[in-house]
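One structure below.
A protein chain is absent from this complex, but the other protein chains hold their places.
Right after this comes chain A.
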Amino acid sequence: MRITKALSAALLALGLAAGPAAADSSPSPEPSGGSGAPTEAGTSFRTAAEMEQGRTATASGSTGDYLYWSFPADTGQRPTVTATVKLPPSQSGRQTWQVDVYDGLRRRQACQYGAQTRTAAPGGSTVELSCTLRTVRSWSEPWADDPLPGTYYIRLTVVGLTQDDLGLPVSTEVRVESKDIGGAAAVDGSLAKPLVPGIAVTSADEDSGDGKSAAAVLSAIDPDDGWSSGWWTDRWVWTAIGGMLAALAGIGGYVLTRGPGRPSRVPPAG
């Protein structure tokens, strides 16, 4: 009996500790660092500069350029894109800047929070934009445009300006951070391949092994630790702990019906 008590106490404590810990969402651990981040931006979906999450990509360009970057986002992440534009000192009028995020199928993705479009007053020096996407799911119905694991494109551009400001030099900074939403967003089902454009062509080349690796690809994006397999979620922990607690509660209920008065040595029936 003492063993059972100790065990139940331990399991309860474990359950209380592991439950919230598993549910806790923490920002991605990637430290900030400049190395390996692109210093140029692309000018179309095809030429988008590939960056990683947690790094700050920089690019210089001209007002009116359409600047493109791409980054990988995996299941359970909720990416936030922030962009900073340093405006030229000589700008004469109001400028409206906008950041758009597209998924691997070039579908525009909605922003949950953040100022996606902002107008700088004449003489303003910077514009800060941000866009928080919906949580990336491992699977969705084909008729939905939910975010799926794969490549995401960022497009940063000026959408409103006076003609005189066209072509002036600007410098921009883009950063992507993700919040890990974890099991709350878990769905079973998964894509056979992440939503990376051109992946049918690249994987066919790899399979045939004809050494074409140097050839240009539409999107070479691949997270450092690979794409998640989609079967792990913290729901396993919650459910397992729930099962154990239920078993303990069952034992508790059973013991209650025996009553405290019942002797531990049952006398022979007589």
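Basically, a contact is a pair of C-beta atoms (placed from the backbone, for glycine too) under 8 Å apart; a residue touches a chain by one contact, two chains touch by 3 or more; residues count from 1.
Here is the rule we go by: contacts and distances are computed from a predicted model.
In the listed set "RNA polymerase, sigma-24 subunit, RpoE, ECF subfamily", "Ribosome-associated ATPase/putative transporter RbbA", "Transport permease protein" or "VWA domain-containing protein", the entry agreeing with the UniProt name of the missing subunit chain is "VWA domain-containing protein". When you scan A:Q116, A:T132 or A:T157 for touch with the missing chain, the hit is A:T157. For the chain left out of this panel, the touching residue among A:T43, A:T56 or A:T82 is A:T43. Residue positions on chain A in contact with the hidden chain: 15, 19, 23, 40, 43-47, 60-62, 64-66, 90, 102-108, 139, 142-143, 145, 157-160, 163-164, 166-169, 183-184, 186-193, 195, 197-201, 203-204, 214-218, 231, 233-236, 238-239, 241-243, 245-258, 269, in rising order.
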